[in-house]
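Inspection log for the structure reproduced underneath, given as C-alpha cells.
For this depiction, one protein chain was excluded, whereas all remaining protein chains were kept in their positions.
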Amino acid sequence: MLIAATVAIFIAMLLAIFRGIAGPTLYDRILAVNTFGTKTVLMISLLGFVMGRPEFLDIAIVYALINFISVIGVLRYSDTDQFKHTPPNKKSEEEL
Amino acid sequence: MLIGLFNNWVVIVLMMSGLYIVIAQGNLIKKLVGLTIFQTSVFIFYISMAKVSGGSAPILDQEISVYSNPLPHVLILTAIVVGIATTALGLSLVVRIKESYGTIEEEEIQQQDNLQNQKENKVEVKE
Amino acid sequence: MELLITIVSGLFLLVGSFLCLSGGVGIIRFPDFYTRMHAVGVTDTLGSVMILTGLMMQSSDLLVIAKLIMVLLLILLVGPTTSHVLAKAAFHNGLQPKGLSTENKHNNKESSSSNT
Partner (left out) sequence: MINIVLLSLLVVVAIGIIRMKDLFAVVMLTGIYGLLSASFFVAMDAVDVAFTEAAVGAGISTLLMLVVITMTGRKEKATRHKPFAALFVVVITGGLLVYGTLDMPLFGSADAPIHNHVAPRYLNDSMQEIGIPNVVTSVLASYRAFDTFGEVVVIFTAGIGVLAMLFAHRRREEDEKLAAINDSMHEKHLVIRIVTKMLIPFILLFALYVQFHGDYGPGGGFQAGVIFSSAIVLYAMLFGLSAARRVVNQGFIQLMAAFGVLCYGCVGIASLLNGGNFFDYNVLSNDPVAGQHLGILLIEWGVGVTVASIMIIIFFSFAGRREIQQYVEQNKNKESV
C-alpha cells in the first residue's frame, strides 16, 4: 500500500511539472510549485516508511515550512511593482 | 550495466545542459541558473557514489549494520551552502552590471564596450 | 486488531493517493487558472491529511507520530492560506476567469495599457 501511494504521488508530481513547464500564466506556475512542494512533503514521509527509517520526518517539516516561505516570497515579488509596471509590449496577453 | 550506470549518465546529461546554458545563452541570470544546474549535477554524482545498496542513512543505530558512505554527504552539505553564497555574489554582480550598462544581455554589453573602446581610441588619435 | 489497523491505514492511504491523483489530473485538464487552483487546493489538503493519518496508524513510535502531527498541522495551516493568497493575487492583478465574455477581457487590457 505504501508503494502504491508513492507511485501515485510520483504521477501527481509529474503532472505538476507539466503544468509548471506549460504555464501559461504566472500564477499557474506558482500553483505548480506549491502543489509540487506539498507532494514532496508527502513523498518524503512515505519514503521514510518505505525505507524503514521513519525518524527523519524533520525533513518533511522543513519542506512544508520552506514551501510556504517561497510561495509567499514569489507572491510578494510578483504581485506588486515590477510585473505590473512592465509596459504592455513586454507582457503578452497570456502572460498576465 | 544499464541500470548500474544510469545515474552517471543522467549526471552527464544534467551537467551538459548546464554547460550548454552557460555557453549558448546570453542572459546573465540564465547563465547563473545554468551554473546552478551544473553544480547540482556534481552534487548528484557525489551522493549517488555514496549509496550502498541495502544501506541506510549514516546515523548509527543498534539494529542496522549497513550504512551509506558519510564522507560525500559531508562534502556536499558544505558545498551546497557555499554554492548559494557564491550564487548570491554572482547575482549581486548582475545587479551592478544592470545598473551601469542598463542590460544583462551579454551581446549588448559587448556592443557597448566596443563602442566605448572605439570612442577612446578616436580621442587618442585626435590628441 | 493488528489486521484491522493495517486495513484501515491502507484504506486511508488509498483514498489519499486517489485524491492526490485526481488533483493532478485536474491541474492538467482544467481550462483556466481558477478551476485548476480549485482542483488542486482542495484535494491536496484532504489528500495529505489522509496519507499522513494512514502513516500515523502504521507507526509505533510516539516521536514519529508527533512529527507527523506537526507536518499535518503545518499543511492544514499553510495549504489553504497559500491557495487564498494565490487566488486573491491573481484576481487583483486582473486575471479573468475563463468564460467571462472576451469583450470584458478586451476592455480590461485597454484600460491597463492606457494606465501605463
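The first chain written gets the first letter, and so on, giving A, B and C; residue counts start at 1 in each chain.
Heads up, the rule we're going with is that a residue touches a chain if its C-beta (ideal position, glycine included) is under 8 Å from a C-beta of that chain, and two chains touch if they have at least 3 such contacts.
Everything numeric in this text was worked out from a predicted model, so none of it was measured.
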I need the residue numbers on subunit B that touch the omitted chain, in ascending order. 1, 3-10, 12-21, 23-27, 29-30, 32-33, 36-37, 40, 43-44, 47-61, 66-74, 76-89, 91-96, 98, 104-105, 107-108
On subunit C, where is the contact patch with the chain that was removed from view? 77-78, 81, 84-85, 88, 92
At which residues does subunit A meet the chain that is not included here? 6, 10, 13-14, 16-17, 20-21, 23, 26, 29-30, 32-33, 36-37, 40, 43-44, 47-48, 51, 55-56, 58-59, 61-63, 65-70, 72-74, 76-78, 80-83, 86, 90, 95
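Just so it is clear, only the chains that are shown with their structure count from here on.
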Geometric centre distance via CA averages, subunit C-subunit A, whole Å: 11
Subunit B-subunit C separation of Cα centroids, rounded to whole Å: 33
Could you list the positions in subunit B whose residues touch two or more of the other chains? none
Mind listing the subunit B positions that touch subunit A in their complex? 56-57, 61, 64
Where on subunit A does subunit B make contact in their complex? 51-53, 56
Residues of subunit C touching subunit A in their complex? 9-10, 13-14, 16-18, 20-21, 23-25, 27-28, 33, 36-37, 40, 44, 47-48, 51-52, 54-55, 58-59, 61, 63-64, 67-68, 70-71, 74-75, 78-79, 81-82, 85-86, 89-90, 92-95, 105, 109, 112-113, 116
